[in-house]
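A single protein chain has been removed from this complex, and every other one stays in its place.
Coming up: subunit A.
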Amino acid sequence: MTQRLKLSVMRHGPLLTTITIFLMAYIIGAQLYPAMQRPQAFFNLFINNGFLLIIGIGMTFVILTGGIDLSVGGVLALTTAASAALLKIGFSAAFVIPLMLVMGTAIGLGLGSIIHFFKVQPFIVTLMGLFFARGLAYIISLTSVTITDPFYKYLALTPIYMPFFEKAYIYIPTLVGPLLLLVAIYLAYFTRFGRIMYALGNNEQSAGLMGFPVGRTKIMVYGFNGFCSALAGIVFSISLLAGYGQFATGVELDVIAAVVMGGTLLTGGVGSVIGTLFGILIEGTIISILQYNGTLSSWWTRICVGALTLIFIGIQSGFARRKKEL
């Protein structure tokens, strides 16, 4: 029994570490800046980082298969620019939103197909996807386009008051990330697709010989990430009520860092979307602390995330070594 307990601690060690780091960071922040003790400060993490969580979920899937997707920021920006432009010339939100989701999914499926059928490194294919998508966004408009669509405005400005917490609120799009997280957990743990995704990341050749549809799964994972990027783009454009090719530059790297902090191995096969949630919350907490401080440069966020990621990789390999010894 103790052996089992040990094994289970070993297996979930990285995840527990991430959660602990998040709690510690948040508690320290709350001690330094009492404003962070308000429930609203916590909900703000979700309001401000919802789009990161959405991409993070898709990115976790991609990384679990042993791949990487650098195109996410481009697809996000393209989605904001394209939807702003379409809304401006009079298309309804009911048409634009599904269209954007289809577009994002199609880009993802396309990139995944190139990776699979032409056996090209995901890094280079999705880098190309990033250039392609961000370039297209600038072709649509060189300047930021404001969104005046009433439905978008309604979504952006209507707070939902949280039960149990007085005066704490979120917005409707804030719910998208957590809901997607539930869907992702179901996909990852309760479907054949999800389990094959894990198997694939461990050993693609073996997975193929076990009779799993390796290619289809891989392409679908990139398609799912494209969908997530477009969804994140929609959430992003709602919160800023604008579309612009320059939005969220470098977001792919922030997301990858969060996924790694969440305990997902870049080599594939190990990790979880729950970990990614906490990875993103850690990034969000650091940003909040710096904002409450007000005097430090916002670039400290990057430095902290860099240092934490590094520490985290150390902890992870420590766990891996201990596991081997058991």
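A few notes on this one:
Assume a residue touches a chain if its C-beta (ideal position, glycine included) is under 8 Å from a C-beta of that chain, and two chains touch if they have at least 3 such contacts; residues count from 1.
FYI, contacts and distances are computed from a predicted model.
Of the candidates "ABC transporter related", "biotin carboxylase", "Dihydroorotate dehydrogenase B (NAD(+)), electron transfer subunit" or "Hydrogenase 4 subunit F", the chain left out of this view carries the UniProt protein name "ABC transporter related". Checked against the full complex, the candidates A:121, A:191 or A:317 give a single residue touching the omitted chain, namely A:191. Among A:199, A:248, A:274 or A:308, the one in contact with the hidden chain is A:199.
Of the listed residues A:9, A:209 or A:310, the one in contact with the hidden chain in the full complex is A:209.
Touching the chain that is not shown, out of A:115, A:270 or A:290: A:270 (per the contact rule at the top).
The chain not shown here touches subunit A at positions 4, 7, 11, 186, 189-192, 195-196, 198-203, 205-207, 209-212, 269-270, 326.
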